[in-house]
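Every protein chain but one is kept in place in this view of the complex.
Going in written order, the chains are labelled A, B and C, and every chain counts its residues from 1.
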Amino acid sequence: MSATDTKSSTSKPGVKVMTLIEAVTDALRTEMANDDRVVVFGEDVGKKGGVFGATMGIQEQFGETRCFDTPLSECGIIGAAVGMAVYGMRPVAEIQFLDFIYPAFDQIVSEAAKMRYRSGGEYTCPMVIRSPYGGGIRGGHYHSQSSEAYFCHTPGLKVVIPSTPADAKGLLIAAIRDEDPVMFLEPKKIYRHGKGEVPLGEHVVPIGKGRIAREGTDCTVVAYGAMVSVCEQAAELAAQQGRSIEVLDLRTLVPLDEPMLLESVRKTGRCVVVYEAPKTCGYGAEIAAIVAEKCIEYLEGPVVRVAGFDTPFPYTLEHLYMPDVARVMAGIDKTFHW
Amino acid sequence: MSATDTKSSTSKPGVKVMTLIEAVTDALRTEMANDDRVVVFGEDVGKKGGVFGATMGIQEQFGETRCFDTPLSECGIIGAAVGMAVYGMRPVAEIQFLDFIYPAFDQIVSEAAKMRYRSGGEYTCPMVIRSPYGGGIRGGHYHSQSSEAYFCHTPGLKVVIPSTPADAKGLLIAAIRDEDPVMFLEPKKIYRHGKGEVPLGEHVVPIGKGRIAREGTDCTVVAYGAMVSVCEQAAELAAQQGRSIEVLDLRTLVPLDEPMLLESVRKTGRCVVVYEAPKTCGYGAEIAAIVAEKCIEYLEGPVVRVAGFDTPFPYTLEHLYMPDVARVMAGIDKTFHW
Amino acid sequence: MSLDLLTIIDTDGKAPKGKDPNLPAAELQKLYRLMVTTRLMDDRGLALQRQGRIGFYLQSTGQEASHLGTAYALKQSDWLFPAYRQPGILLLRDVPMEQIVCEWFGNAGDTSKGRQMPVHYSFRRANFVSISSPIGTQLTQAAGAGMAARIRGDDTVFMTYCGDGGTSSNDFHTGLNFAGVYKAPVVFVVENNGWAISVPGHKQTASESYAIKAHAYGMPGVRVDGNDILAVYAVTKAAVDRARRGEGPTLIETVTYRIASHSSSDDASRYHDPEVHAKWKKKDPIQRFQQYLKHKKLWSEKFEAEVVEAAKAALQAAVTAAEATPNPAPETLFEDVYMNQTPQLKEQKQQLLDLMAKGAVGSEVGHFPL
Partner (left out) sequence: MSLDLLTIIDTDGKAPKGKDPNLPAAELQKLYRLMVTTRLMDDRGLALQRQGRIGFYLQSTGQEASHLGTAYALKQSDWLFPAYRQPGILLLRDVPMEQIVCEWFGNAGDTSKGRQMPVHYSFRRANFVSISSPIGTQLTQAAGAGMAARIRGDDTVFMTYCGDGGTSSNDFHTGLNFAGVYKAPVVFVVENNGWAISVPGHKQTASESYAIKAHAYGMPGVRVDGNDILAVYAVTKAAVDRARRGEGPTLIETVTYRIASHSSSDDASRYHDPEVHAKWKKKDPIQRFQQYLKHKKLWSEKFEAEVVEAAKAALQAAVTAAEATPNPAPETLFEDVYMNQTPQLKEQKQQLLDLMAKGAVGSEVGHFPL
């Protein structure tokens, strides 16, 4: 199917203003129309259209063979997707909440991630695992976690996290066209936070390229997902205090756009990395480690991590658990005064 | 059961020279005799005594109710252990190879790790998950992996890795007596590499305290498990070249002995961290991040990571995949010339 | 092993001699009171959510007989590894209404210290093990606890629940297999309410029933009318006695129906079949049991009024008290991760408290689910 081979970039047959979750739906529609190997399945994705509504209307449009509900088994959703991908389909599996992906962990890390390598390239797993993740919706203990680091530590997987509607569409289409398994994690907190312009039809944002969300000269703040807008607010506040903050939106965690990161930190001499997940061994540790290994001579202050606490996710006190503008500001401050 | 409350430290009723795996068996024997709440189970741990022999003779000594084989289900081994622990036992579950722990991942991260927190402290999971991990035995793709970082990124779990026979016994006893779930990862490569003196009977090495394996002044090399001896060899070689290397054996990854780490790096001004796991988001990234956040002003060179490559584990080329003396030497060198 | 549907109370409320377990009058009225109070508690919970006073709620409406009838067959010393749709058991085990409602608010009066969403209860005093959201995990834990009790020689029986959707989980397979192999004293209850959120039973499995899955684990499986509390009690009592005698586990499928939406976040009208729904509304387990009590002259308008009165008063008092209870203190965020706080947690706690002392901290939070 030629459609899936064309590695085209953005072409503008008009744009539409939509939310991040609407952009996800638009991406699914676009690729399902483009490529009949694409099938979408998971718990409640059919008639109900998903618990968040990401697959709303897809089953009506493409029928029950292209979009269907599954039994309550993440192991089955992902295991079946692996079998489909190996056989030549392009499965897009939805895991209802990232917190519930663990029954499928073996199929992801032992199978999907390793199929190409262990078979010497004979069998591959071009598949996408879509899942809402992160806090900010009063989901408490089991509907709020950010476990991206587990997948970033698993060679063979790519990990993509959009922070804008346009990127959500462009990156999801790129993920579906990718020849390898992609974890596509959707920051549910901003599913409907504000809208943005999204190109209609063909729109691809390449995996592996980050985005400078805001230019600055004094300190680099690295973020992804729902933390990007928090960091942008902090940058705005810092500007009023006379500090010029550069905010990086990674977009792809694996493979990381390292040149963007290094160039920025070498320019600013300071680095703060912000993430929702528990601090210890979170993805931000990797960012800090890269900076400490590759631009130590440019650093004018400590590499600071502003992250979730090393506790499970709470319910009532969620607003204190999530990194907020005040904590990001404090982190930035630490790179200046220490 | 008073035995389990006494937080006693080493007392010397004589020592015996044994291998690391013999020390593991000795620890199990000691605690099973000490505390009848301790039960040992897993695949092939009974009559066969485990595929590596860690439970050899335990079933004969304590009977089938205290040491028994399970069906082929890691999910069952750990899920049952959680239920036992909640009910008041002290289960010690063996996972035959760490590579095969993923079917139990949900029970570990969603249940064992979170039981105390989510129940407000009403229910707890004092249990130990023992598992051989790491490369070095020609185990290839699925009998060699080091996935400690997944567990270190999971609040509620403690992660312990011994590198000597004496520590294997003392830390395992401490883990069994701990009130929280402990991942006890055994570096299978050194199960029988050399022997060491191990105190007979009561011997506890506290969780959370690291060990300075070799004192030095010019560069700190951080390691754990099978990498400790590799780093000691490198330090020896470096000494001949006039460099004084301090080698830290972490022993506990979570909670980390941060004072030991910071004090050493502040003294030497240089830091290399060595681990077998894939580099990206490995535990070494956490060490580098802590150093970059807390002793940047002492650093005289980049924080260097010497780790497994970001690929799945190979079979034939394993000797090139595993960090070795040459790569550790190169890493040390990088902290001096960059 | 019979797979026909066991029923005792017929549609007009009569229970054939011989089949009727003949529970004492006071017990029958107690059960009725529990069913009605559970229904009213669910109504109040949903109302509080709709009013925006709590963040989430999930009802057991229509399934009161299923969970109360099963749990009633236990001794107070027996343990429960519940799912999230058996709230009546808390009342059966005398958990104070105020503690239940404090859990909905996740306040300082919540035994779980406000760490889980509403209805994820934990009550050690009632041998009611902490509920988790991940479907099925409790099944293997119950098997493990049963293995532990056997090892110790305790005569505790363990009851654990899941839904029809839960039978597809890894832990359903594992929990039943382990319980079978080790003859663990466990009663597995599958509350087949026809739906897993929007997924109907025929898309959940191709097996002719859920009870038949017991075959795969060498244990008896029973199908019972889940809206007939006496039938549910009778089959469960037999299973509990069997477990206590050391003869091993049993799988019970209670055939019932989820009358309400899955939760306060769901709108079943998108997928429910109105006809099927109407049919089941007629089979309401409380009405059914009320008919039975009438025949036994154990029900009257006066009795009904008193029961409803008492329940509403208790709920009102509980809600008032709960709303007057403050939230957990910020430092509780860092408690119960481990028995002893690690240096890392102490440091993070201090950083948060210092920042809060300096001024405004806290990100705004949306609703579940957005």
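The rule we apply is simple: a residue touches a chain if its C-beta (ideal position, glycine included) is under 8 Å from a C-beta of that chain, and two chains touch if they have at least 3 such contacts.
A quick note: this is a predicted structure, and the numbers were derived from the prediction, not measured.
J.: Using the touch definition from the header, name the shown chains in contact with the chain that isn't displayed.
T.: Taken over the complete structure, the missing chain's partners among displayed chains are A, B, C.
J.: Could you tell which one of B:Glu148, B:Asp178, B:Glu232 or B:Asp310 touches the chain left off the display?
T.: Going through B:Glu148, B:Asp178, B:Glu232 or B:Asp310 one by one, B:Asp310 is the residue touching the chain not shown.
J.: Quick one: say which of A:Glu236, A:Glu258 or A:Glu297 touches the chain that got left out.
T.: A:Glu258
J.: Which residue numbers on chain A touch the omitted chain?
T.: Missing-chain contacts on chain A: residues 39, 65-66, 70-71, 73, 75-76, 79-84, 86-89, 91, 103, 106-107, 110-111, 114-124, 155-156, 158, 179-180, 208, 254-256, 258.
J.: Considering the entire assembly, which residues of chain C contact the chain that has been omitted?
T.: 168, 170, 172-174, 177, 180-181, 183, 203-208, 212-213, 215-219, 248
J.: Give me the chain B residues in contact with the hidden chain, please.
T.: Contacting residues on chain B, toward the hidden partner: 43-44, 46-48, 51-52, 69-73, 75-76, 99-100, 102-103, 135-143, 188-189, 191-193, 230, 279-280, 309-312, 314-327, 330.
Here, only the chains that are shown with their structure count from here on.
J.: Express in whole angstrom the distance between the two chain centres, defined as the mean CA positions of chain A and chain C.
T.: Once rounded, the distance between the two centres reads 35 Å.
J.: Which whole number of Å gives the spacing of the CA centres of chain B and chain C?
T.: About 39 Å, centre to centre.
J.: Specify, in ascending order, the residues of chain A that touch 2 or more different other chains.
T.: 99, 102-103, 141-142, 280, 309-312
J.: Do you know which chain C residues sit against two or more other chains?
T.: 110, 115-116, 120, 132, 134, 170, 337, 342, 344
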